[in-house]
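Structure below; questions to follow.
All protein chains but one are shown at their positions in the complex.
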Amino acid sequence: MTDQRAVREALRTQHIETPSWAYGNSGTRFKVFAQEGVPRDAYEKIDDAAVVHRYTGVAPTVALHIPWDRVTDYGDLARHARERGIGIGAINPNVFQEDEYRLGSVCNPDPAVRRKALDHLLECVDIMDVTGSADLSLWFADGTNYPGQDSIADRQERLSEALRAVYDRLGDGQRMLVEYKLFEPAFYTMDVPDWGTSYAHCVDLGPRAKVLVDTGHHAPGTNIEFIVAFLLARSRLGGFHFNSRFYADDDLMVGAADPYQLFRIMVEIVLGGGLEPAAGVAFMLDQCHNIEPKIPALIRSVLNVQEATAKALLVDAAALRGFQREGDVLSANAVLTDAFATDVRPLLAELREDMGLDPDPIAAYRRSGHFERIRAERADGAAAGWGA
Amino acid sequence: MTDQRAVREALRTQHIETPSWAYGNSGTRFKVFAQEGVPRDAYEKIDDAAVVHRYTGVAPTVALHIPWDRVTDYGDLARHARERGIGIGAINPNVFQEDEYRLGSVCNPDPAVRRKALDHLLECVDIMDVTGSADLSLWFADGTNYPGQDSIADRQERLSEALRAVYDRLGDGQRMLVEYKLFEPAFYTMDVPDWGTSYAHCVDLGPRAKVLVDTGHHAPGTNIEFIVAFLLARSRLGGFHFNSRFYADDDLMVGAADPYQLFRIMVEIVLGGGLEPAAGVAFMLDQCHNIEPKIPALIRSVLNVQEATAKALLVDAAALRGFQREGDVLSANAVLTDAFATDVRPLLAELREDMGLDPDPIAAYRRSGHFERIRAERADGAAAGWGA
Amino acid sequence: MTDQRAVREALRTQHIETPSWAYGNSGTRFKVFAQEGVPRDAYEKIDDAAVVHRYTGVAPTVALHIPWDRVTDYGDLARHARERGIGIGAINPNVFQEDEYRLGSVCNPDPAVRRKALDHLLECVDIMDVTGSADLSLWFADGTNYPGQDSIADRQERLSEALRAVYDRLGDGQRMLVEYKLFEPAFYTMDVPDWGTSYAHCVDLGPRAKVLVDTGHHAPGTNIEFIVAFLLARSRLGGFHFNSRFYADDDLMVGAADPYQLFRIMVEIVLGGGLEPAAGVAFMLDQCHNIEPKIPALIRSVLNVQEATAKALLVDAAALRGFQREGDVLSANAVLTDAFATDVRPLLAELREDMGLDPDPIAAYRRSGHFERIRAERADGAAAGWGA
Partner (left out) sequence: MTDQRAVREALRTQHIETPSWAYGNSGTRFKVFAQEGVPRDAYEKIDDAAVVHRYTGVAPTVALHIPWDRVTDYGDLARHARERGIGIGAINPNVFQEDEYRLGSVCNPDPAVRRKALDHLLECVDIMDVTGSADLSLWFADGTNYPGQDSIADRQERLSEALRAVYDRLGDGQRMLVEYKLFEPAFYTMDVPDWGTSYAHCVDLGPRAKVLVDTGHHAPGTNIEFIVAFLLARSRLGGFHFNSRFYADDDLMVGAADPYQLFRIMVEIVLGGGLEPAAGVAFMLDQCHNIEPKIPALIRSVLNVQEATAKALLVDAAALRGFQREGDVLSANAVLTDAFATDVRPLLAELREDMGLDPDPIAAYRRSGHFERIRAERADGAAAGWGA
């Protein structure tokens, strides 16, 4: 039996962060399809993030991407967010979109390029100081396309140096999240291709360096929940970049490809204490809405995480442990499948009403006229899209 | 024993087509790195293709991509090519880079979009008529990103209709090559995801519809040489888009990731008679040189195909068949590995000297000053890159 | 809106076939773990299959594997089945477990081995005649482990010959199902590696040759529901070997790895008319219960297919088509996810009660004492396991 009050309390206080860049245009290398009403600057992205929070109630922060969200006064941006009821989440430096980074950023063979990249990382810690952000979210596009192009070992040393310099700069209450990715944009090696590489560097650095799991960044067949359980038990799980994929880093809406996998991940989180604030696990989205409208897609994504969490909370942990101890494979498995088969939408609709929200956030958003408003307001000016 | 004279003759008359788009800038969704000296229009791409042919002697045609290579007078473009010693190869329509194609081109649920796409395909047959191109090379970015987004079956019917209309428009001596691709840019379904889909449509259409094998478009673990042997035996192998990949459609230089696989593909070609002109197999490159200079990368790629072909031609077919009949697994395998282990660079250097070429095409290109010339000449004006 | 009466009627008449071999021991190459109470011969396997049907009501046939299920009098075996309320389903020849088949069966370079294999296939058609089985289910372990080991093209010709001989022997109302598999037990080439190969041979043969889709036999990333929709639209979908997998051909309980994928497959079946008897789609399980008890695992598997079917039947097809036509990606997707999120267990429990069954088949089986009975009765004698 699960404690229904505890389930509701956990769901009510859940915190899912949306990324500023998912509000803008994005695409594949073949085409970025422009959409109407997309934000033209960081302020408008924050406005849209506030809308997602207004209808879901569990998305109170927004992650920034620098320089995509560069503004002259970050304090003012943070205030703008606060006024709309949300906070600034993780700061995501971008060290892959300038021509100097053709052969990498902090791992580049050229020390001048490495210096430039490091300076940008340090600048992002400054922005954390100003905005109150607690997490520096590091993803490096660094790698090589051809065997022999560069020394794998040397690049690791350069990476270590940069990470150390940034780690030493972190202030109180600030953390560094080190993301890994199997491939893309580099096609032969990535300099942080898997959780093992990220973990090894975090252990080198110290307790405030944590691994960031992007659910789309693994080799086919990788059991992500194993990684989650492993890192959580060792206090090295910094958080998630949620999205879903069928093939590679497709960046589709989280839960859209394999909702049972998302549930299993959340089961490990719940069983391992990862929903407790003390665990320090950040639940963030990182998605690209290439063909679907962005705001409802983000609302849907937040709901998908919420539904997976609700189902995970319904797992009868005591029964599960009992069957596991007895080696009753089918019954233990059935504890999970029973929770997953449960329709949690009524429970969540009730919860939302308790929270003063519309029970159906997508419908409420559609009725709100927000899209019609931004389509009109933002018709002029350049969209602040991917890379803009 | 292989017949050395026949080997040389086969190599001397080999024909590897380079793609106009590989001479321009390209990149990933994260960044297109600009390079110096890239062509500013289709004429300059042809100039560069002629350079690759000049140093390799086996790259006498260039494939065009429409509208990337749109010109006002295609007859003039063909003449420009002819004057530089090369011909126009396959015409590649592009029905994925306009905003209307967000939900597909010939498979789009909207009949007006389908009509627009079909018109472009038919326009490309017109261009074939003018330029003397024999092959219409069809790749569709069509597909869906989310389950339920569209009807798989309906999209197949729309595809059939479009293919039929184009097939019926083909003139004498013109063929249609139908390419398949597992994923990207669509992430849930592609409308032609695998060779089976392509084959089924080709069989529906008639003998002039053939399957085009892009070596980077398969699921992990796919045995490409099986597909090649299968299609060749059924006269349905239209040709290749050569490139190499470690993960997905990386579009690296052919042979750079797995030269033994390239060799095995060429072994099936040689054993199945696919080098004979009558077989009608088109050997084309389709690559993206994101971080390396384009012209030497294309020269290297042509050489890689040439070396794989040379090794395949050295396979002792009689011995192989003998061991296969006897079920001598190790000896049969050793016939292949012996040919692959042979260093064919001296043979190819000699062949080039026979053909009046420099034995080392890369070195000769570097000495030629071509790059310095185009860097200066093309410093002004916009590069005609990916999608330009 | 879906028609609830039609939904129930479809579920009531659903027909899921269990495989005789799943009742016996199985394992990996590392170990076959023996279980208590497993059948000692084909008669006892049928007894167990009848138990699965007794509790589920939708598993009225059992597939046989020859020679694993060899008996002296197949008429007697069929009668035994009939007396227990079930019928004989597909006949599965086994041409991979004799030493002669080291280099293949119908594709073997040695004509004597090919003859032996063909004779066994023809013997299986004789068994169909006697048992009333309508489907010959063909899976070939044939392939090669090393490049060059045998000729891909020659093996295809040998395969064609054998298939033709068997096809011509089929009687009225008999069909041939041609299964494909990416790899295992052969590791370089399989002679029928993918649906395209199977489809091409079926088209060569005639309308009674159909493709059999084993859900565990694909490359990573393959979209199975695309294949299902494609084949169904062309009347070439013969049926399924259901199971689930995380990595390769894991042969786990169907629905255990990715229940949403199973649902999507059933959606294509429902939308394409594949539940109609006229469609001739056979829904068969093909699983290995290596560590879990076999009978409850098979009951659970039948229920999993049933639940996926129920959810697929709840898809609001009219709404779906509407959103697809409008290009409303999110709403079309939501039609599917809404059906999937529905808890169909109450509906199915009711249905079972209508059918005179216990609403909870697993619990009813456990209470029945069947396992305790067979454990005692079958304690002596050799288990008829995998390969026995």
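Going by the order they are written in, the chains are A, B and C; count residues from 1 in each one.
Keep this in mind: a residue touches a chain if its C-beta (ideal position, glycine included) is under 8 Å from a C-beta of that chain, and two chains touch if they have at least 3 such contacts.
Treat the numbers as computed from the prediction; the structure is a model and nothing was measured.
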Checklist entry - Out of C:7, C:22, C:91 or C:141, which touches the unshown chain? => result C:141
Checklist entry - Per the definition of touch given earlier, which of C:34, C:318 or C:376 contacts the omitted chain? => result C:34
Checklist outcome for this item: Full-complex touch with the removed chain, picking from C:256, C:282, C:348 or C:384, is C:256
Next on the checklist: Take the complete complex as the reference. Which residues in chain C touch the chain that isn't displayed?
Outcome noted: 26-31, 33-34, 96-97, 99, 101-103, 141, 145-147, 182-185, 187-188, 220, 245-248, 250, 252-253, 256-257, 290-292, 386-387
Checklist outcome for this item: Note that chain A touches the chain not displayed via residues 102-103, 109-110, 145-154, 156, 182-183, 188-189, 193-197, 199-200, 203, 218-223, 225-227, 229-230, 232-234, 260, 264, 267-268, 271-272, 320-321, 324-327, 329-330, 332-337
Item to check | Touching residues on chain B - with respect to the absent chain | outcome: 220-221, 223, 246-247, 256-261, 291-293, 296-297, 300, 307, 329-330, 333-334, 337, 340-343, 345, 362
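Rule of thumb we're sticking to: only the chains that are shown with their structure count from here on.
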Checklist entry - Between chain B and chain C, two copies of one chain sequence, what rotation angle (nearest 5 degrees) aligns their Cα atoms? => result 180
Checklist entry - What whole-Å value do you get for the distance between chain B and chain C if each is reduced to the mean of its CA atoms? => result 39
Next on the checklist: How many angstrom lie between the centres of chain A and chain B, each centre taken as the mean Cα position?
Outcome noted: 38
Next on the checklist: Can you pull out the residues of chain B that are in contact with at least two other chains?
Outcome noted: 102-103, 145-147, 182-183, 188, 220
